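Note that one protein chain is taken out, while the other chains of the complex remain in position.
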């Protein structure tokens, strides 16, 4: 923090948005960023009003993202990084403009709304002189870092079974016809892509299980449903998974499961033990060495590993939450950006979801949609 | 209890057995039965030793079940009912002998080890002058009764999604080669049938979800695995379910999931609310009316319904468990037997799993095995 | 169980009673007793009706306990033991009649309604040729047995702090004026003694902490309250405890704490570790070795000790509850009675609350009442 904050811009995230505000807090928590520019809405008036509300200078508040990319790239003290928090279909066009101009991109998930867009964007990113960070924020939780390390070091033996689930309930009724902007775009194929629930949150669960286990999904069988009358996209998804090496998994995501707020959960079982973690109680990690009593590992506690402690600000019993995990992704990104700028390798231990994770996520969505269309036939991921 | 206890015999359940002792306690709890005869093992010496250990009269301790059926049927004070607690492949031959002689059968699950046996046994039972009760004991839990009634009365609206799981961990290693008798027969196709984990416990989960929701499974897609080297039957099963009327479900059962003792759990979601219940904490039922806070309904508590209270012996906060739930099945069976003997209809509210539930369970196992052999193709249940 | 059941009688426990039915199930679970006689109510008509409902022979159904004691003692196959389940003030007079005649007594708690009665009864018991067992049933829970052994073997180091609590909510309103018989006698000094909540359930908490820790209470400071208008006895009690050797404790019992059904809980902390147990979730025992992660020990599980396993009927994950714990007291009593009759020492490991624990409980109640009357001055227990 003795370093100067990284100059940050934002595209999307105007007054009505949910995730834009989250990104702003996440960028602020560790003092690593300073938000100085924005194209906060596709509606110019709203973009300006939102910029003013955030205290941005008028000349750093843009009516559209392209003007912003062009001008900021030319300014001496222009932004060094941009956060993209638009609906999914805009991720690719926005990211392209900034990546081309050497401005680092921190982009919300899923990577894009189509697989074609994702593939093109990977090429743009690879050709770019800038980093691409995808905010699969759940990988920022300390106990998730610990779970990953425990599995990587074979604490659980050979991994056999993975159970991932991500149920919510906010779309139990047809919220999209009630002028709920979040519901509108998330159930609209034009803005979200071909996946509804599976794209919005199933992809988080898939990313998380891949991150935690290090397993590579080979194929899947998916049965997607749309329970609410008139809804254009899936609101519940059942998926069976086969991984390279023989492990198997199940993944359930739903937005019509009353009593579930944001109940992402992952359970991993191997030949020597099991792990269980729930996002709503993220400071706990249950670990059972086979044949011994279950242990409750706590963030900041006596059972926490260095990989968890790196991501930890407060001692055990002083709970951290969603914003801190999100901030961890931003802070990892800052470390990577600073190293990149300095021409140094990214420091050992620094981890963040990349554009390749993003491509993998879009491939997952695509495979789920295809499989479901083919009566849950197995589809290669 | 002013009534005379029903005279009960037992086949199987000798000294090493697990479930025989459970049946005996279950029969005793409410004073409805008196155990007076047994063919407790297929090994005559063990049968006699076990009978003596239980205090059975020597002349009511039989070396084989057929002699027992023949003689008890002739005795003036012969047994009125028999509990069958053998390995699966013996359920059908044993049940047949008693049913034919008008002796009521209380049989452990699954009904039989093959679908052909199950179908034949249904005919025998239908032709018999005796009742057939299957101990899908988890349906005896008071809060399960309550869940069923809440769903039947449309408290949850239209049911959309069912999540059932039944993980254990006791077969994480090759216990069957360690002279563990339970592991031996449960992993032996000759004694268990074609399903391992799916037959031993998956069928409990399937029965429970059917009982609770009243939904009829139409087809399923199953991916069965056998993770432990040398094991002949599945030890982990992933199943997707489609129900008549459009509801969908997932079912996971495993015996290789470290940290899970007997973690049967069911979650049901409808258009108006959700319910969650876990067997290891059976006195609680979580209920969320959509749009309102989650409520913790407790057995014997202020939110308990008459259907739960019928099955309840102690007030809220005085926990009941597995044996009480098992005893409830026995006590329901006693009520049915007494009515049957009296030529009266089974009293309203009395519920127990029948031979048709048993057939359904064997059809489920069979469909899972077939589906898995066909790369998880959809198979009609 | 090859042994003949012990012939049991019961005083109290007629149709309206709560605890009588519990004793009857507890006596039945392990097949160790046969209930054959009773004086089930102080109202003769009700005594007879209750006896008939339980299937007792008419000539073994008595109008009063004294006639029962006299006649049963003379019968060749008269009762060997009697369960006393009356309101507190009748424990002493009833117990006396049976003890004097060599009939073993299994008596509900608290021992008596006055300290004078308790002292006299101890003398009667000591002079008697019969055993006295007090049903402080919570000591029958397997994980409580394990906690006791872990502490006795210094797993927690020197014990420093004990936190015991027993809140309920059923007397939040003036239930005693609503013809609730349970509430009536439990809030009536003539029948309950000078302690209300502290006598009814506080004494359970005190007994449990003494049993688990092995600590001997030296003095206490108590602040008793009666929150419901018109109530004659305390309905909430705050107690600070000092133990011989320097450990300290707190004890809270309440019957006016909404949201608590029967929430007995005990936590013990020593120089090397801590233990936590809650009666409503009795199959779990939390153990923290200082400096290591918390462990969840489960009844029947990998962390269970022989002392817990002795008291266990079903494997881990198949929950046992209140009735099984109560049955454990009855079964321990049966082992003691059989040994006593055989002139043999009580087998090692057999444990049940004795009349001396009962005296200690009444001393505790007496000390709490006295301390509270003296503005919470320290009173020797």
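Which chain is which? They are A, B and C, in the order written, and residues in each are numbered from 1.
Here is the rule we use: a residue touches a chain if its C-beta (ideal position, glycine included) is under 8 Å from a C-beta of that chain, and two chains touch if they have at least 3 such contacts.
Keep in mind it's a predicted model, so treat the numbers as computed, not measured.
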Inquiry  = Please identify which residue in C:120, C:272 or C:338 touches the non-displayed chain.
reply    = C:272
Key: Of C:73, C:250 or C:346, the one touching the omitted chain in the full complex   = C:250
Message = For the chain left out of this view, which of A:8, A:40, A:54 or A:156 touches it?
response = A:54
Note = Residues of chain C touching the missing chain are 156, 160-161, 163, 165, 169, 172-173, 221, 223, 225, 227, 236, 238, 240, 242, 248-250, 252, 254, 256-260, 267, 269-274, 276, 286-290, 294, 375-376, 378
Note = For chain B, residues touching the missing partner are 287, 291-298, 301-303
Touching residues (missing chain, whole complex) on chain A = 1-4, 18, 21-22, 24-25, 28-31, 52-55, 168, 260-263, 279-283, 298, 300-301, 313-324
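Just so it is clear, only the chains that are shown with their structure count from here on.
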Task = Could you find the chain whose CA centre sits the greatest distance from that of chain A?
result = C
Ask   = So if I superpose chain A on chain B by CA, what angle comes out, to the nearest 5°?
value = 180
Remark   = Rounded to the nearest Å, the gap between Cα centres of chain B and chain C is 35
Distance from the mean Cα position of chain C to that of chain A, given in whole angstrom = 55
Two or more partner chains touched - positions in chain B = 260
